[in-house]
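Below: the structure, in C-alpha cells.
All protein chains but one are shown at their positions in the complex.
Labels run A and B following the written order; every chain starts at residue 1.
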Amino acid sequence: MTMFQHSLAVIAVIVVVFALAKKFKACTEITLLLAALGALVAHLILPMGVDERSALPFTEIIRHLVEGTFNYFDVCMTFLTATFFMTLYKETGGVNYLVHQIVGRFYKRRILCLLLLLVVMMVPGAVTGSGATTVLTVGGLVGTVLAAMGVKEDRRVALVFILAAMSAACPPINLWTMMAAAGANMPYVGFTAPLAILSLGGALFATFYLTRGTKSDSPVEDVLATLPQPLQGWNAVRAFIPFIVMLVLILGARVIPAYWPVIGLPMIFMLSAGSVLLCAPHKVNVLEVAVTTVVNLKELVGIMVAVGVLNQILTLTGARGLISLGVVILPIALLFAALWIILPVAEGVLQYAVAPLLGVPLIMLFNMKGYNAVIALAAWSVMWPVGDCLPPTAVVGRAAVMQLDYKGSYYKGFLKAALVPMLFILALCTAAMIFNKPLGNLLGV
Amino acid sequence: MDILVIINTIFTVLTYATALFFLIAIIRAFCRTKNPQTALVYCVIMVPFVLRLLRLK
Partner (left out) sequence: MKKLNINTVKAICVIIFAFCVGVAGYLFWEHRNYKEPVVVSEYITEVKKLSDYSDVVKGTTNDCNVYIFDSGVEGGCMLIWGGTHAEEPAGVMAANLLVENLKVNQGKVILIDRQNNSSSTNSRVGEAYPRFFTYETDWGTKVWRFGDRHANPLDSWPDPEVYIHYPSGQTLANVDIRNTNRNWPGKANGLLTERTNYAITELIKAEGVDMTLDLHEAELEYTVENTIVVHEKGQAVAAMVSMMLTSETFDVPIGMEFSPTALHGLSHREVGDYTDAASYLVEVAEPMLDRIRGITDEELLMSGKDVFVIKAGEHKLLYAPIDENGWPIDKRVARHIATATTIMEVNNTVNPDQTILIENIPTYEEMMENGLGGYYHDPSAVSADRVYYD
C-alpha cells in the first residue's frame, strides 16, 4: 500500500465513521471525535508506504488527541467572552432598550434603518475577524429589529448569517487572510481595499435582496407595542457605555500601538461585560449568566474543539496533505471553476484551519503562475466565511439560528433563503479571482 | 520593570482568571446536564481549559 492509498483510506474511514455515527444519532461534536478516532485506528492498522516511519506509542496518540483540543482554544475563549458580554447585556435589559430606540427612531426611514443595521452587524466581525462573535453580540438585537420591520423569519436568519459572514471577511481583521498570509510569509498589507469591496458588496446585496418586498407602513407605536418592553432605568448613556468601552479597548491598540498594552479579545469582552454590570440598573447573577452562556455555546465550542482534534489527526495521518495536494494539482482552469464550491465546503468541515491548509499552497501556486496573490487571497477569504453555514460545523449558521430562536427548517428554510446572496458573493469573488491582475492594477496592490 | 510590562502581566493574569471563571461555568453545566452526549462534550471542552490553567500547555 502506498502512502497515497494509506491517506485515502484514512479519509474513507472518516467518511464511513461520520455517516455511521450520524445514523446512530450521535451529535456533531461526538461524530467528529469518533471520526478522528476512526482515522487514528486506520492509520495504525494500515501499511504506510515504502518510506520508513517512526513508532507512534500509545501515550503519543493520547497527546495528539489532547493537543488537537487546543487548535481553536483562543477562538473558543473569544466566543465565550463575547457571548457572555452580550448575554449579560440582554439579561439586564440593555438589548430591549436599544431595539426600542432603533425602531422608534428609524422604523419609518427604512433604507437608513437597513444601512444602520448593516453597520451594526459589520463592526464586531470587522474588528474581531469572527462571524460568530457578530451573531453572538448583535445578531439577536438586529434580528429583533428586522422582525419589527416585517422581514420574514427565514430571510431574517439568512440576512443575519450573511452579514455576520461578511463582517468576518471585512477589513481590518480577516483571520483567513491573516493566517494564510502568515503561512506564506506575506505581509498583511494591501488587502483592505479588495476585502472591503467584496465583503461590503456582498453585504449590501444581501441586505436589500433579503428585505425586498417588506414595507414599513404600520404605525411605529403599534410596532413598539409588539416588542418586549424595556426595563426602567436604562438611558442612552448607560446603553452605549459598554460598546464605547469595547471600541476604545480595540481602537486604542490601533491608534497608539507603542503605548497600548496587549489586552486580547477575551479580556476586551470581559471588561466590556464588567462595564455592563456597572451601568445596568438591574443586577443579575453573573455565574448563572456564564453557565447560560456555556450551555448556549456548547455546540459551537464543542464543534471547534472536536474539529481541532480531527485536524490534528488528519495532519498526523497524511490525510490533510492529500486533500491539500489534491486541490493544488488541479488544472488551473478547473481550479478557477471549482474553488467557489471547494472553499465554502472546506470551511464547513475545518473552519479557520482551511486558511493554512488550502490558502498557503494556493498562494504559492498563484505566485508561481504569476497571478496577483493579494487579490486572489482576498477573494478566497470572502468565500470561506460563506461556508460557515455548511455542515458539519456550520458554526455561524447555527449561532444565527440559536440567537434568533429560529424554529423553521435549517436547510429548506434558512439555507434556501440564503442561497441567492451566497451565490452572488461566490460569483463576485470568483470574478475578482479570475480578473486578479486588472483588479490588482486598479487597486494598486 | 516597565509600567507597560506590568500592565501586560496583569492582563495575562486576568485572562487566566477568565479561563478559570468559564471552567467553573463548564463544570456547573456538566453537573446539571441530563444528556450523556452533552456530558461527554463538556468533558472534551474542559480539556484545554484545565491544561492551560495548570500551565501545562
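Operating definition for what follows: a residue touches a chain if its C-beta (ideal position, glycine included) is under 8 Å from a C-beta of that chain, and two chains touch if they have at least 3 such contacts.
Quick caveat: nothing in here was measured; it's all calculated off a predicted structure.
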Which residue of A:Leu56, A:Ile244, A:Leu419 or A:Leu442 touches the chain not shown here: A:Leu56
Omitted-chain contact residue, chosen from A:Tyr188, A:Phe208 or A:Phe336: A:Tyr188
Residues belonging to subunit B that touch the chain removed from view: 2-5, 8, 11-12, 15-16, 30, 33-36, 39-40, 42-44, 46-47, 50-52, 54-57
Contact set of subunit A toward the excluded chain (per top definition): 2-4, 6-7, 43, 48-54, 56, 59-60, 62-68, 70-71, 74, 77, 127-129, 172-173, 178-179, 181-185, 187-189, 250, 253-254, 257-258, 262-268, 308, 311-313, 315-318, 320-322, 324-325, 328-329, 353, 356-357, 360-361, 364-365, 367-368
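The rule we apply is simple: only the chains that are shown with their structure count from here on.
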Euclidean distance of C-alpha centroids - subunit A vs subunit B, Å: 22
In the complex, subunit A residues that touch subunit B: 26-27, 29-30, 33, 66-67, 69-70, 73, 76-77, 80-81, 84, 259, 261-264, 266-267, 270, 287, 290-291, 293-295, 298-299, 301-302, 305-306, 309
Subunit B residues within the subunit A interface of the complex: 4, 7-8, 11, 14-15, 18-19, 21-22, 24-26, 28-29, 32, 37-38, 40-42, 44-45, 47-48, 51-52, 57
